[in-house]
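Every protein chain except one is present and positioned as in the full complex.
The chains carry the letters A and B, assigned in the order they are written, with residues numbered from 1 in each.
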Amino acid sequence: MSYQVLARKWRPANFTEMVGQDHVLRALINALDEERLHHAYLFTGIRGVGKTTVARIFAKSLNCETGVTSTPCGECAACKAIAEGRFIDLIEVDAASRTKVEDTRELLDNVQYAPTHGRFKVYLIDEVHMLSGHSFNALLKTLEEPPPHVKFLLATTDPQKLPVTILSRCLQFNLKRMPMPLIEGHLQHILQAEQVAFEDQAIRLLAHGADGSMRDALSLLDQAIAYGGGKLDTDEVQAMLGSVSRDRILAILNALITNDAAAAMNEVARLAEMTPDYQNALADLLALLHQVALAQQVPDAVDDHLVERETIQQIASQVSAEDVQLFYQIGLLGRKDLPLAPDARTGFEMALLRMLAFKPAPGQVSERLPVQQTAHAASAPLVNAGEQNPEPATEQATPATAPVAKVAVSDWHGLVEAMNIRGMVKQLAVNCVLHQRDGGEIQLILNEEFSQLLNPGLQSKLADALGEYLGDKIKLQISLGKPETESPAQTAARNVAERQQQAEQSIEQDPVVQAMKENFGAEVVPNSVRPID
Amino acid sequence: MKFKILREDLLVPLQQVIGAVEKRQTLPALSNVLIKGEAQGLSLTATDLEIELVSTVQLMLDEPGEITLPAKKLLDICKSLPNEAEISIDVDVDRAIIKSGRSRFTLTTLPASDFPALDEISSVYEFNISQNVLKDLIDKTSFAMAQQDVRYYLNGLMMEVSSSTIRTVATDGHRLAFCEKEMDGDLADSKQVIIPRKGISELQRLLADSDETIKVILGNNHIQCQLPNQRFTSKLIDGRFPDYKRVMPAAEGNTLIVDRESLKQALVRASILSNEKYRGIRFILSENLLKLQAQNPDQEEADVELEINYSGDALEVGFNVTYMLDVLNTSSREIVQGIIKDANSSLLLSFPDESQARYVIMPMRL
Partner (left out) sequence: MIYPWQQNQWQQIHQQIAQGRLPHALLFKGAEGLGKLDFAHELTASLLCKQLTPSGQSCGTCEACKLIAAGTHPDFLWLEPEEDNKPIKVDQVRELCASLSMTSQFGGYKVAVIALADNMNINAANSLLKTLEEPTENTVLILVSSRPHRLPITIRSRCQNVLFQQPESGVAEQWMTENNTADAELMLSLSHGSPLLACKLAASEVVAHRKSLIEALLGVANNQAVTEHAAKLSKAPGEYLLSWLYDWISDLLKLHQGGAVSRLVHSDYQNELQQMVAGSNQQGLFGLLDEVIQLRRVQSIPLNTQMLWEDLLISWNRQIKQG
């Protein structure tokens, strides 16, 4: 028999085995005990917090041969068959493999039939947000008038994508992220049962790495047990997680606050020897910065358990709150950009160097500001440096500041040319057409072939540029579509083609060329004609 | 490898195995047929990695050996040659020369070691059964198999053997077909396998209406049937079949007896105006009368009455007409019997003259 991973082996079989989610369980247990049953339930929450598990236990509760109960017996044929994944009246579907309307219809057509074995036919649709619009409509119809023998259990990690019409017909239960202590407790419980020796700190690292998901925690635990050859010690877990000892990260932070780029790069070189996961390393740095900021503003809130509590407090006294905020902001953006660097180490290094590059020169900030003020300042978009190209000092005479004749919005093509935009923002603009303008609100349609250009960053930059040019605050909406009119990019492409055609025509019609063709059998080399600018 | 063979001696086994050669095969080796020449004769093997077919023919080879050749092309060549033609095949390292009369073909080959042929399967239980009995077991039940269902254990036919019986069961969750035959066996416990849909249709094609006995081997991963000069092997569905006994209602309740043919015709008539998608028909049972009612989304209606033998409660219940017809078509017996407890319970159908098969149909909401 093959190895069964811990996440499967320890999947709770009844409500009492569940860890956490008390608020959801209490409601479900009451409903079952009082037999006040709804026909559709929606379980939401991040991955690995128990959505499917709750749904399966609920399916048992509904079909247990001892009667509808919050404590399914686990012994009867129905309970056993559900546990073994062969209960004929539990239809567990991935919404994704059923996104085609026909598929969903076919599935839903079958709700008409009475259950074969159990009391209820239970449809468990996972990742239900993946259904297509048409499929949602098909589901909606069924939810409006469900047969009494059918229960729908829907689960999703992404409830925002569900139509409100579906939401309003379901009883919704939001499963929470697993808090660290609960994860730690459960891991300890399992390790004791599995008779694996462990160190508390190792458990803490795993729980931290699980990031709120019990399944992630158990996957990591599985791996850690194998890695440690049957026991769990801190160093090995650390190595496995690719997490770096706090000392190394602290050393980097120290280099940052002393404004020592060379030292920071040397620390990265030392880090590299441990083949770390740079995403995690950056996340750890952010977590430290967070602690430092806390120490500065709410000293009592610093985690008592932190080994390096004193170090943090010391750092907090050495660095300005603005710098901490700046480092944090840049670090956050750095995490996002890390996968786009040619290699992770360089991406990590760039994030560090950027922190130093944008740190105000010592003379620039006169004194440390009182904490209250900086806290306020911090909530404002203190730095956009990470995302935006700060306007270089040389560009003093931009069209926006010069009093030139304005191009009207209705002339989108002209406007795009007149505005001070370039690069990706311009690519976005030239592939849009103007749909509507209503005062400060401009609606554009982006040619759907270029849908990847549609991101909030570019959109806000375009909005800023428009605002700057028009001297007004602009609310910009961009939707995808097939524009009926030509976008500036298409016009440009057409112009090029037309000019090419003209050029070729004029060559063909040129008397000298014609004479040469006739007399000498000359040919114009295809594609060699170019229009003159 | 080198041998001469009569066209028909090669054509027949080729046609027998060609069903296992996958049409849209992306792996060249799997669009080939494995040809093995040994002292006893020639064997041809084809597989799509789910089912494997082997055909054998007695032959004296000039030179033994093994090789794989493009199956479809070899078949086309054999077909194109005149009856009774003699074919000679001579396999070089990477070419096979096929000659017959004044025609000559050169085919590419792939080594036999690239071909995933099964050696022997590990047997858990073996039994002998006559072809027509096995065929009947399959024909009577396979129509109820599910198709591409997420409950993957339903996408096949369950076969269960025990000391004295062999059973086949299929269900798609809305209906179930069950057939049971007596068999001499020596199995202490019962053994269950689920044979995938593709294997079932291939088996139906292979089995003849004869009472000749064949050997069936059940393994943990395979089912194998050894027919004269042919061997069929299929993978199994890796899962456990639902507990079908829970689905079969007790054979007691309101009982109706009806002429199979007239019920069938009445159903066909009423179904014309049933909802094309759901195919639901209302069955209204009263003293010796069955009234069938159908209605489609355009509000058109059909009412068909039929005299039956019934003295139970007055009942009104909906069924899918297709499922009813599927059952009626499995038998040529005159009389069909239905048992139903109440308007919310399933219908148990059987043919009294033929007690081995039973069918369950779930009611539907109309």
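Things to note:
The definition used in the following text is that contacts are C-beta pairs under 8 Å (C-beta built on N, C-alpha and C of every residue); 3 or more make two chains touch, one makes a residue touch a chain.
The shown structure was predicted, so the numbers you read here are calculated from the model rather than taken from an experiment.
Only one residue in the set A:27, A:357 or A:522 touches the chain that does not appear here, and it is A:357. Across the entire complex, the residue among A:27, A:226, A:497 or A:522 in touch with the chain not shown is A:226. In the complete assembly, the contact with the undisplayed chain comes from A:96, out of A:96, A:197 or A:298. Taking the complete complex into account, B:220 is the one of B:108, B:163 or B:220 that touches the chain left out. Looking at A:277, A:486 or A:504, the residue that reaches the missing chain in the full complex is A:277. Looking at chain B, the residues touching the absent chain are 27, 29-30, 47, 49-50, 110, 113-116, 118, 122, 148, 150, 152, 155, 196, 220-222, 235-239.
Against the chain not shown here, chain A presents residues 1-3, 5, 7-8, 46-48, 85, 92, 94-97, 99, 126-127, 130, 157, 213, 215-216, 219, 222-223, 225-227, 229-230, 242, 261-266, 268-269, 275, 277, 279, 337, 339-344, 346, 349-350, 353-354, 356-358, 385-390, 392-395, 422-424, 426-427, 449-450, 452-453, 457-458, 489.
As a working rule, only the chains that are shown with their structure count from here on.
Averaged C-alpha coordinates give centres for chain A and chain B that are 48 Å from one another.
Remark: chain B residues 150-151, 153-154, 171, 173-174, 176, 239-243, 246-247, 277-278, 280, 320, 344-346, 360, 362-366 touch chain A in the complex. By the touch criterion given at the top, residues 77, 81, 84-89, 91-94, 97, 105, 109-110, 112-117, 147 of chain A touch chain B in their complex.
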